[in-house]
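Right, I'll just put the structure down here and ask away after.
A single protein chain has been removed from this complex, and every other one stays in its place.
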Amino acid sequence: MPQTDTARLLIACDDQPGIVAAVAGVLASHGANIISLDQHSTDEVGGRFFQRTVIHLDGLAAKRPALEASISEIAARFGMEWSLHDAAKRKRVAIFVSKYDHCLLELLWRTQRGQLDIDVTMVVSNHPDLAESVRSFGVPFVHIPRGEGPDAKAEMERRQLELLQGNVDLVVLARYMQILSDDFIARIGAPVINIHHSFLPAFIGANPYARAKERGVKLIGATAHYATADLDEGPIIEQDVTRVTHAESAAELQRRGADVERSVLARAVRWHAEDRVIVHGRSTVIL
Amino acid sequence: MPQTDTARLLIACDDQPGIVAAVAGVLASHGANIISLDQHSTDEVGGRFFQRTVIHLDGLAAKRPALEASISEIAARFGMEWSLHDAAKRKRVAIFVSKYDHCLLELLWRTQRGQLDIDVTMVVSNHPDLAESVRSFGVPFVHIPRGEGPDAKAEMERRQLELLQGNVDLVVLARYMQILSDDFIARIGAPVINIHHSFLPAFIGANPYARAKERGVKLIGATAHYATADLDEGPIIEQDVTRVTHAESAAELQRRGADVERSVLARAVRWHAEDRVIVHGRSTVIL
Amino acid sequence: MPQTDTARLLIACDDQPGIVAAVAGVLASHGANIISLDQHSTDEVGGRFFQRTVIHLDGLAAKRPALEASISEIAARFGMEWSLHDAAKRKRVAIFVSKYDHCLLELLWRTQRGQLDIDVTMVVSNHPDLAESVRSFGVPFVHIPRGEGPDAKAEMERRQLELLQGNVDLVVLARYMQILSDDFIARIGAPVINIHHSFLPAFIGANPYARAKERGVKLIGATAHYATADLDEGPIIEQDVTRVTHAESAAELQRRGADVERSVLARAVRWHAEDRVIVHGRSTVIL
Partner (left out) sequence: MPQTDTARLLIACDDQPGIVAAVAGVLASHGANIISLDQHSTDEVGGRFFQRTVIHLDGLAAKRPALEASISEIAARFGMEWSLHDAAKRKRVAIFVSKYDHCLLELLWRTQRGQLDIDVTMVVSNHPDLAESVRSFGVPFVHIPRGEGPDAKAEMERRQLELLQGNVDLVVLARYMQILSDDFIARIGAPVINIHHSFLPAFIGANPYARAKERGVKLIGATAHYATADLDEGPIIEQDVTRVTHAESAAELQRRGADVERSVLARAVRWHAEDRVIVHGRSTVIL
């Protein structure tokens, strides 16, 4: 899947006439062919504008500095935030887990099969249980337990940060059962994707399946979102649900929901890996 | 659809051995044939037991008293709550609306086509707008406005109760924009089904589509539930969702959601009309 | 919904570098602002390219000839097929029906509510049954029966063509139970959208619900497609399905399926009305 001489250009700016033409003109002037272009304006007039452009450019590596210089010029003119991603350069991903393995295995399995274009560089866990499973995929497993005492969590996070900083482009919480401190999120230096086992904003917090059973809902779901300082409040990347009935126990909801969690998290990580997700306030634009 | 000589027996009791055999034995001894039987136990042992049995009995009307006497006997033995419904006797339904017509028209249209086996005996509204639409279906439309002053709501509800008490078997709130008082719900003498325009318990309360847009959810939904004194907290009968993207405005979510509301409410009313719904605490069993 | 000074430009051509830039450049040079742009290439290299661009241009009517002249120039250069549609000009639609009214009513109802931006200029039927329903929407109903004898069908189609030619931009077959002749389709001068009551290519031809029941499928569906000389073989615009079980009779499948037909046809007509559908061989691109 990694594609040579292919790049993805993401831009965001206030909406205004001439953006598409200006970007397309710059790309054409450097000999880049547009493979696909998706854009979104939040309003017909006066809103925010987002665009993802996939380009092919023979000899991308050599021509990239000149291309970036030209993009910088129009970015200054239009007040754009922008980034250019080499499609051949896989993102380095750390997966955090505790004891549940279903989300973890789905990611490892899809990566191994070439369905998820990432490099899982390490799996970090506060429990030792999943070491063997992880290592059978040829992926390093690092056990960082949470000790006792008032500083245990801070100490655990300090060791995690040592391991991660500079080494990863993405952290995925694959049913990791510890709450990250605000400080940790601020310092980790990479986006964090979490899977929550409910259809947010329903059942924020702990034990969503038990609460779904108690409330008698007819659908259960899962939500993948960027983790922020506010628990379960970060921008939603993907959600899905499955139909349940009164006949299913809370344990069966958990088992059914696990399948939804797997597919929702896999799609969210894939879209992020393909540079399709742009955060816009509390929500996301998927291009 | 109304079926002569067909009845539906609903029972609920603590789970215990021999219930199915006892009920089936009584029915067989009266010459009733079981057309369908659905049951549910909340736990394998020691839970609550629910059963819906559809029977055919030639000359049902004449034989009904004797059958009921026999059922009463086993009901006493097992501590059952029970009810026996003649399938040929349509439920009398009052629909409450304000200005939105999509849920109302769906119900009237399906009833007219024979897809909803109810008699809509009246439509009650606090606004006059929908009178003509309703009357074109041959259904009475009663305009009971909410006046001014501190007693306006109580006065409106007093007039509604006069109209309804004894005359209806079910009240459907088809996007009725007034909150019913606890007293009204207690005195109405019939179950009340409400459609809420979100996937409860997400977005309880007002303006769910605007809040869904703001939160950036990827699915929007609707929930039909029995109305109770706690707003949006009654037992859920049916829910469904539809997928949306960042590209849809709050107004488009509302339009998309209206389609979900229509089908969810129609299913909930149909199941209630067919005596398929049993309330169990805060949830429902659909048999 | 009709939007002044808004136009939709559709283009299709062999894929080649520089198309997006050239089109965006022309639009910018005429002062048109790009509201949205969607494109699709059938292959990364050497395939077919499609683009839909929605533009805003103050004083569109007056500036349109000059804009079209410029588009013609680049169209010649790139070998493009193209068309420019004024968003304020609703398509004139004739709906063909026989006796089933569910698809017809869905279209009339959505049009009346402003959810379908079309003008239904007439409903044509070979049966008189639905005249009153149609006229209650303020829409003309024309009864063209099929007579007796070998020329009856040709005579019916002759009368239909007289009525339609030059008067409509789209014909919708809303469960019309007559097969159109190849000659009729060739001469009608407007695209024809048909709704087929199965998930094509399963159950091509007559009685799909009965055959679905017999085959024991677990999902039933509906397909909206452009009608071509080959029955049920035209390019598919939209499809959907709903889950069924062994417990549903063929009559119930038909009732359940009717709901799917309604929503699938409504979406297909809406996408066509918004100039989102481009035919590509036997399939469609929806932009």
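A, B and C are the chain letters, set down in written order, and residue numbers restart from 1 in every chain.
Assume contacts are C-beta pairs under 8 Å (C-beta built on N, C-alpha and C of every residue); 3 or more make two chains touch, one makes a residue touch a chain.
All figures in this text were calculated on a predicted structure; none of them were measured in a lab.
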Notebook entry, point to check: Where the complex has a chain not shown, which of B:Gly18, B:Gly189, B:Gly205 or B:Gly281 is the residue touching it?
Noted result: B:Gly18
Next item on the list: Just name the one of B:Gln39, B:Gln178 or B:Asn207 that touches the chain not displayed here.
Entry: B:Gln39
Notebook entry, point to check: Which residue among C:Pro17, C:Gly31, C:Pro140 or C:Pro235 touches the omitted chain?
Noted result: C:Pro235
Checklist line | Residues of chain B in contact with the chain not shown | finding: 17-22, 24-25, 27-28, 31, 33-41, 44, 56
Next item on the list: Pick out the residues on chain C that sit against the missing chain.
Entry: 40, 199-203, 214-219, 221, 235-236, 238-241, 245-247, 280, 282-286
Note to self: Touching residues of chain A against the unshown chain: what are they?
What the structure shows: 102, 105, 109, 113, 115, 136, 255, 259, 263
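The definition used in the following text is that only the chains that are shown with their structure count from here on.
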Check: Based on CA centres, what chain would you say lies at the far end from chain A?
Finding: B
Next item on the list: Please report how far chain A has to rotate so that its Cα atoms sit on those of chain B, a copy of the same sequence, as a value between 0 and 180° in steps of 5.
Entry: 180
Next item on the list: Report, in whole Å, the distance between the mean C-alpha point of chain B and the mean C-alpha point of chain C.
Entry: 38
Next item on the list: Could you list the positions in chain B whose residues touch two or more of the other chains?
Entry: none
